[in-house]
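Structure record follows, encoded as structure tokens.
Excluded from the complex is one protein chain; the other protein chains are retained at their positions.
Let's turn to chain A:
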Amino acid sequence: MSSPAVSSGPASGAPSGMVGRSTGDRIILGLTIAAAIAMMAPLVWVVALSLKDNKELMVSMNAVFHAPYTLQNYLNILATSSVFRWILNSLIVAGGLTLGTLVLSSLAGYGFARLNFPFRNVLFVIVLMGLAVPEQAVLIARHQLFSWMKLHNTYPGLILPNLSAPFGVFLMTQYFRAIPKELDEAALLDNASRFKIFWKVLLPLTLPAQATLGIFTFLGAWNDYLWPLISGTKKEMYTLTVGIASTQTNFAQSEGLGFLMSQAVFAGAPILILYLFFQKYIVTAVSGAAVR
């Protein structure tokens, strides 16, 4: 007598793998795969081009589909004497800007969310209005100011302009506001000073928001091109984006396509590494789930 408990597969109608998946689900899955291919294809194309000899590509683009492949374009980048200096510059600028933005936005956010001071709401609106001012609108005035202050071709000159981060202040203010005030009150009764409440009680609770803000700030600073191009005019003060762009020849897109693509991959590699480390936070940040 066979046991009724023995079953060779999932029960009829039970959703398991593809079993039970509706037509709608299949369509959505197909569209998702198509979208993923559409997004990945240019990246794969760039990487493939970067591994080809420039002369081969000048003859025919079909060369990309067959051997030989080479790392010569990457070796040429590394042969550029300043490239590691540019990476260092980018790290200092993006890192410094990220750190500075986190410190200032957290303090300002705490102040706007928790402290009572005259003109608080007016000041907050003024900060938010900063979101509506495009960088290009203040570029010339800023250039002249920094020139007068002799800050061009310095790290402060590259970092300071973007330290005024209205979005960061807004994000942190909203995050601090969402933290129950009872925590401040409990800490007050625990004889904690105002700074201790900020540092020990509230700030640790804002880590998801700090991660979000930090990642976006770092990415923005790493990819920034316009201001570093204007402020860092000396070769040793180039950031990676400016430096790599400066190595391009006049006919880069025809004569040096492989080299051009290898530059793009090289510039993006640190960001890819950053993404691998902070993948979880970035996904959360993009989905907006970190902002409670």
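The criterion applied here is as follows: a residue touches a chain if its C-beta (ideal position, glycine included) is under 8 Å from a C-beta of that chain, and two chains touch if they have at least 3 such contacts; residues count from 1.
Operating definition for what follows: contacts and distances are computed from a predicted model.
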In UniProt, the chain not displayed here, chosen among "Sarcosine oxidase subunit alpha family protein", "ATP phosphoribosyltransferase", "Succinate dehydrogenase" or "ABC transporter ATP-binding protein", goes by "ABC transporter ATP-binding protein"
Which is it among A:L205, A:L219 or A:L274 that touches the chain not included here? A:L205
Going by the contact rule already stated, which one of A:I87, A:L107 or A:A192 would touch the omitted chain in the full complex? A:A192
For chain A, which residues reach the chain that was dropped from this view? 180, 182-183, 185-192, 196, 200-201, 204-205
